[in-house]
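Written out below as structure tokens is the structure these notes cover.
With one protein chain held back, the other chains of the complex are shown just where they sit.
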Amino acid sequence: MRLVAENLSRSFGRRAFGPVSFSVETGRVLGVAGENGSGKTTLLKTLAGLIRPSGGRARIFFEGEDAGDGCEPRDVPWHIGWVAPDLALYGELTAEENLTFFERVRGLVPTPGRARALLESVGLPPDSHSKKPLSSLSTGQRQRVKLAFATLHEPDLLFLDEPGANLDEAGRSIVQRVVAEQRLRGIAVIASNDPRDLALADERVTLS
Amino acid sequence: MRVVRGLGFTVKALLGLGMAAICWAAFLWARPAQNFVGESSRIVFFHVPMAWVSTLAFFIAAWHSAVYLRKRRIENDDAAAGAARLGFVFCVLATVTGSIFARVMWNSYWNWDPRETSIVLLLLVYGAYLGLRGALEDPERRATLSAAYALVAVVTVPFLTFAVPRMYQSLHPDTVLNVRGRVEMSADIRTVFFSSMVAFMILFFWMWNLDRRVSRIVRERAAA
Partner (left out) sequence: MSAPRKAAGVLPAAIAVFRRELLAEWRTRVAVNSLFLFAFAVLVLVAYAVGPTRLSPEDRPTVNAVLLWIVLFFSAMTGLSRTFVHEEDAGTAAALRLSAPPSGVLLGKLLANMALLGAVTAFIVPLFVVLMGFEIRDPPLFVLLLLLGTFGLASASTFTAALVSKASAKGALFAVLAIPLLLPPLVGAVLATRVAATEADFSAGIDFARLLVAYDGVVTTAAFMLFDAVWRE
């Protein structure tokens, strides 16, 4: 699998980022650097298919059947995982209910305990979150739930926007583990200003 | 290019002369129609073309909206928005002229006749469409959402004509294309009326074209 950006750009009236071009292969991690306002978040949203590009294109090439011209990210949301500061999950539901809901809408059959195990793996033992609505968890705990949400369906492409934000040392090691697992599964893209996050990347794109 | 510009000038000149001739003929040449109070029938030369253009503009806007959603070319959004803006203006004019005619003919500015109700609905749709555009900043989002609204409106608005006329007798004079399938006008009225229809449509297309060119220039300047 390969993720390719060709002269990709986006503007909202004025330019948000780009044009940028790059290509990432399976097993690699791309870091996106750049100061505040350089368009890192917009680039990741565009790659995740949440925003339509204004110019150029983003393409995902799968091995085998879908090769040819590749697919647009927005047409294959089930291959994509995304974590960002402006991602929010349902505050009225508990962490476990959130994950079970997203399993259901993704057409995965929720097996009992799977959501709980996933939460456990991001450092949230059941007594820390069960029976509490998500809105009453701390920001760092919610960031962990978001990481669980993004990897719930074992996506081929994982986009992490400021993954280390609000996390303690234990939380950062979970980010490292998530990225290491993603390497085995496909591609990860990390946008951050934090050198510790960017240190996980093999290649780097800097936006200006 | 020069040929096109020359042609454009000729059309504009003919339109100006034609409009002047229609105004002259409407008031000085055509005779008043039978069964109408006083000179009131003369309004048909202006009221009906305005109402027709505003309806036509609505369908043109819907058509370009559909094309926009398929092809995602911003020019189609310019076209839809321009048609809606002009359609709104013509719709207001048709409502006002119709209301004046209603006062002369039936002694009341407004009667909730089916046709009056329909044109109010058209006014509301235009208002809502333009209001939606005003509330959206991003040009692509504005284009997509307003196109979707125009298309929902174009399939729901016609239901009014099924809902209303069953209950009331219409006071409105027969439409040009009536159930008897022929035009019932004297020769002089017919001549002026159809000339005016053609002139108003040309006027609309000319203004629409100007509007689209302005939209393009505004966009290019904003991007530069």
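Note that the chains take the letters A and B in the order they are written out, and that residue 1 is the start of every chain.
Just so we're on the same page, a contact is a pair of C-beta atoms (placed from the backbone, for glycine too) under 8 Å apart; a residue touches a chain by one contact, two chains touch by 3 or more.
Note that this is a predicted model, so its numbers are computed, not measured.
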Residue in contact with the excluded chain [from B:43, B:67, B:100 or B:136]: B:136
Full-complex contact with the absent chain, from B:26, B:119 or B:153: B:153
Residue of A:55, A:91 or A:125 touching the missing chain in the full complex: A:91
Residue numbers in subunit B that touch the chain omitted from display: 69, 117, 121, 124-125, 127-128, 131-132, 135-137, 140-141, 144-145, 147-149, 151-153, 155-160, 162-164, 166-167
Interface residues of subunit A (partner: the chain not displayed): 1, 26, 45, 48-50, 52, 62-63, 65-66, 74, 76-82, 86-93, 97, 101-102, 104-108, 133, 149, 153-154, 156, 185-186
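As a working rule, only the chains that are shown with their structure count from here on.
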Inter-centroid spacing, subunit B versus subunit A (mean Cα positions, whole Å): 50
Subunit B partner contacts - residues on subunit A that touch it in the complex: 11-13, 52, 54
Subunit B - residues contacting subunit A, complex: 137-140, 222-223
